[in-house]
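Note that one protein chain is taken out, while the other chains of the complex remain in position.
This part shows chain A:
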């Protein structure tokens, strides 16, 4: 199982000091956090995508492209990439470029975004959220898997003889997750394509997560990608850890009480009981997160939110160290022992594994489209344009 961190990139006043970082400082903090997570040995760093204050992560591939150059092992990902309001042509280009730049050390997660005004800012309508997610992703896949694309749809201008460049690394597109909290249509979409499904349950009760994951697994099997227990599943999570449980609660409570999303609402104790939020000692996190496989089956990626609500950078870096040293090794041993069978994937697929699988199946595409034209149809972009 992979363990990583994801950031929503919020600029939030530290309620204990009244200090607010500016956008530059917050972006630099994200870079530091990701580099620290890589050095500490965590498996994944994922950035959100937002186009409204107080969030700074508007441009994920710039951020992740830089990180690809300064990190060694960590998988770079998104949480989430807006499949609704981004042009799928730009997504195909930007994430293929990131894939090449990172040498395949990346994947991405599609999401719809839940901020109403973002849709009209990008010329869309939130009431079309699901149809946009479906049409845009269908086009994005074609742009990655077909060398020359003729296309027309409901939401963007038609394409004639279009080739997205660079072609995917080794002719094999990045692995894609679909994130959704409430929409079974998105779980169905992930299942249909045999993609991963991440339920970001950080603010949700486990019984709801359980239902969504079970539905995705059933549909994954229905669409013929393997058994339900072989589907690729990820979960969100949220922790605040100190060696001593009381210290963790005392330190985190002022952040919790006024945090965006849930602040001024339920008590820390109630919210911890109702959601995966765990504030306490490393052992408490291990006990709680080690049991989630009982609810959703063995899954491949566990993400943690650790840098929101105005927590200072120093604290966040300490959280990464505690995760990497005190929690993940023990947690990994516990959950991996619960994997039901050898043919249930231990981790999400790596680029190398996907290349090997594609070659075996004869599905890898061209790595350059030029005079030779489309490897499948023989069509050349120049001919179509002439």
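We adopt the following convention: a residue touches a chain if its C-beta (ideal position, glycine included) is under 8 Å from a C-beta of that chain, and two chains touch if they have at least 3 such contacts; residues count from 1.
In this text, contacts and distances are computed from a predicted model.
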Of the options "FMN reductase", "FG-GAP repeat protein", "Xanthine dehydrogenase YagT iron-sulfur-binding subunit" or "Peptide ABC transporter", which is the UniProt protein name for the chain that has been left out of view?
-> "FMN reductase"
Option touching the unshown chain, where A:15, A:131, A:161 or A:226 are the choices | A:131
Of A:93, A:185, A:251 or A:326, the residue that touches the missing chain is A:185
From the list A:223, A:253, A:288 or A:332, which touches the chain that is not on show?
-> A:223
Where the unshown chain meets chain A, residue by residue | 130-131, 134-135, 138, 153-154, 184-185, 187-189, 191-192, 203-205, 208, 211, 215, 219, 223, 261-266, 270-271, 274
